[in-house]
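Quick one: the structure is below, and I'll ask about it shortly.
With one protein chain withheld, the remaining protein chains of the complex are depicted in position.
For reference, chains read A and B in written order, and residue numbers begin at 1 within each chain.
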Amino acid sequence: MAAEIAVERRIDSSKRRLIVEAAIVLAIALFFILVVPLLLSDFRLNLMGRFLALAIVALGIDLIWGFTGLLSLGHGIFFTLGGYAIAMYIKLQIPESASSRLPEFMSLYGVTELPWFWKPFYSFPFTALAVVLIPGILAGLLGYVIFRNRIRGVYFSILTQAATIIFFNFFNGQQKLFNGTNGLTDFQTIFGAKVNSPGTQYTFYILTIIVLVFAYALCRWLTSGRFGRLLVAIRDDESRVRFTGYDPTGFKVLVFAISGALAGLSGAFFTLQTGIISPNSMNIAFSIEMVIWVAVGGRASLVGAILGALVVNFAKSLLSEKFPDIWLFFQGGLFLLVVMFLPDGIIGWLRTRGKDLFRAATGRKRIMTYPSLEEDPEVEYERKNLGD
Amino acid sequence: MTRQFGRRKFLLYGSATLGTSILLKACASSTTSSSGTASPAAESPAAESPAAASGDTIKVGVLHSLSGTMAISEKSVVDSTMLAIDEINKAGGVGGKQIEAVQEDGASDWPTFAEKAKKLIEEDKVVVIFGCWTSASRKAVLPVFEEKNHMLFYPVQYEGQECSKNIFYTGAAPNQQIEPSVDWLLKEKGKDFYLVGSDYVFPRTANTIIKAQLQAKGGKTVGEDYLPLGSTEVTPIIAKIRSALPNGGVIYNTLNGDSNVAFFKQLQGAGLTADKYPVMSVSIAEEEVKAIGTEFLKGQYAAWNYFMTVDSPENKKYVEAFKAKYGDDRVTNDPMEAGYISVNLWKQAVEKAGDPGTPTDLEKVRTAVYGQEFAAPEGPVTMKPNHHISKTVRIGEVRDDGLFEIVYETPKPVDPIPWNQYVAETKGFTCDWTKTGVDNPGKFKS
Partner (left out) sequence: MFTGILDGIFNGLSVGSVLLLAALGLAIVFGLMGVINMAHGELMMLGAYTTFVVQNGFKQLGAPWTQFYIFFAVIAAFLVAALVGLALERGVIRYLYGRPLETLLATWGVSLILQQFVRSVNWVLVIGLILFCLLFFGGLWIVKRRPDFERIRNWAIAILLPLSAAISFAVGSVLSKTYKLAVTKPWFGAQNVDVTAPKWLLGGLPIGNYQLPYTRMFIMVLTVLCVLGIYFFLNKTPWGLRIRSVTQNRNMSACLGIPTQKVDALTFALGSGLAGIAGCAVSLLGSVGPNTGQNYIVNTFMVVVVGGVGKLVGTIVGAMAIGITDYIVGTGILAQLFAPIPPLANFFTFFATTSMAKVMVFFLIVVFLQFRPAGLFPQKGRTVDA
């Protein structure tokens, strides 16, 4: 009887905690939807919207890198594919008055008939699905051929990186199909509304936040239960997971596909608010930057991923405005400093040092697991001089 | 524990210092006007520039890639643009007002270009922007300029097929660079052409034009190949050229930046010499010659509107001023000169219109730009109502000192034709923004 009550209480408290968390997330989302637009100029708000879109892909990266330990340097591919999907839909919204029924770049390059794979993008439901499914399925396939052979760690990173080059070359070279280097740009209307008008942009901003909240909820759900624990187990010791009877391949493929799909979503919303998608976003630097956002925010912390994406991007934007000549120094320095001194990112730092500081401020003593060991001068000396 | 503690402390102090220094620099550079140079430390003396003192300034934007792959080319256009602004400021400014230039880094990334263009217009409230190099970056910012009805001066030769109300193109249209050079080659060098280009829009469009032109004029395209941007392994291309042109022929080169170096070095190593395999390049100017090495380029050709060796008093003045500002070993080239023209044309237009306009109303300045004439280093140029300028076309041969011997030039400036007349899709279209009574003055059948 007593045990039952205890269990119930635990469920109760975990439920309560979940409700509190949901409330906080909602409050923050509302804050961003209602208050932030009042504080920022149109331009900064647009930037905020873009960076929130990037936060979605940061969540995806966190899912595979922070939790599962797969460092993908190729998420630019999935991001770009999502962007292209939505851009193709918009490019097909050709006003009645136009002289040609094709996107204008095609008629310039002598294409007379719409290529077959453009045709489904007349339909919005298809496009909405494609934004998520095309990158997701591609990621799944790529993941399958790589993970099947237990290729992992750095090898996996290198292969994803090489894949970006390949996709870049392909999209870059297909001028008649995708407008080559220039990418798809100059968006006119979506659902009859002008894409670039402030009203539409504000709608995109709100949509981005809603999608971000859903993405957060999805990742939260994935990482909290058994599935999440399995992911962490794969990260920490894949062989042991194998020995305990699980086949990690399926899980890795699945989580990689989900992460790819999130990247696609992110790319779509980024494209809507930037007004351009080009093969350039498949370059290696961009994919590595995504990882850096997560590293700065904090690995294996979903809030950290979002925070990191916002902080790094705003810092980059401001620094490159103030020091257009030399801001790369700061960016490179940031990478170095974070990896060397903040291995757990901002959130990780707050969790450890922040707690200590809080305790020190409130006069409480730090909890030590083995106080005798921590205070033993000999152990201290060895730590210092011989390394951990 | 202690050690980690120390490391983190280090980070804390480190970032604090970084923050302070950023603040310091931010204060110093907020007044930066025309004296921006490459070095970080050199930025600080800007505080004494006249712009800050007078208090009444005109803000203009300069938007080029200062980092990333395109910085190689764009940095020097920034230098030249800043030189023009400096000269105007020293001569008393525009209508008594000093020009204040706000520089932004497009970082060779097209969305960043769009972002920075927006920032310059909305946050800095500039009245004109000088910038962009690649077509992709121009296409990326185009919607921003059209949305805000703003004004961009674009200083690079490009593939044409565009005529925006909000962009003034001060580089060559294809009929001012590519087409005359093909004509000249057909007349002087031979009928068999091999086309080599980097894998992006300009070379592909340029080659479409060249192929159409060759077909119309009795030449022959024996092959074409594209190298990925930045790639330096050109061995397969050289092998293909040799098998396609066993007895020599013309190579038309639209490679970009880095690849050129590898291409010419390998060409020379493989024994394809200039007398049998003349190469006509449209992306190689004085600066690139310097980077590739004269030994590899001697006797090869380039088509431009401006060469540093143009013999005119205006050019002498320009080159001297540039060297005095940036160092004796620097050279000038065509896009740099176009950047210089841009600023001057804009200045004249502002003076004609009477005021520089406001960021939301530039209509007066825009109409004032039409018909502006300027005695440029390359010779007289005139802004046409189709937003392009008339330019003298020149073909140069690389000589021993790395500069060009001008072997051909048109007797007078050639009028620009933005919509290409060799390509079937745009044949018969023209552009005239002073024209009324047509749906789209940017593209209509004349």
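By definition in this document, a contact is a pair of C-beta atoms (placed from the backbone, for glycine too) under 8 Å apart; a residue touches a chain by one contact, two chains touch by 3 or more.
Keep in mind that this is a model prediction, so the values were computed, not measured.
When the whole complex is considered, the residue among A:R150, A:R229 or A:K355 that touches the unshown chain is A:R150.
Here the missing chain is touched by one residue of B:Q215, B:T235 or B:S446, and it is B:T235. When the missing chain is restored to the complex, the residue among B:K75, B:K165 or B:K435 that touches it is B:K75. Remark: the omitted chain is touched by one listed residue; of B:E188, B:E295 or B:D401 this is B:E295. The chain not shown here touches chain B at positions 6, 9-10, 13-14, 16-17, 20-21, 24, 37-42, 44-45, 66-67, 69, 71-72, 75-76, 199, 225-228, 230-237, 239-240, 242, 246, 257-258, 260-262, 265-266, 268-271, 287-288, 290-293, 295-296, 325-327. Annotation for chain A: contacts to the undisplayed chain at residues 65, 69, 71, 145-146, 148-151, 153-155, 157-159, 161-163, 165-166, 169-170, 172-173, 239, 284, 288, 291-292, 295, 325-326, 328-329, 331-336, 339-340, 343.
The definition used in the following text is that only the chains that are shown with their structure count from here on.
Distance between chain A and chain B, defined via averaged C-alpha coordinates, is recorded as 35 Å. Contact residues on chain A toward chain B in their complex (touch as defined above): 41-43, 46-47, 50, 97, 107-110, 169, 172-173, 175, 179-183, 185-187, 196, 270, 274-276, 278, 280-281, 286, 317, 319-328, 330, 333, 337, 340-342, 349, 353, 374, 380, 383-384, 388. Remark: chain B residues 1-3, 7-8, 10-11, 14-15, 18, 22, 25-26, 29, 36, 38-40, 43, 66-67, 103-105, 107, 109-112, 114-116, 118-119, 122-123, 134-136, 139-140, 142-144, 147, 161, 199-201, 204-205, 208, 226, 228-229, 423-426, 439 touch chain A in the complex.
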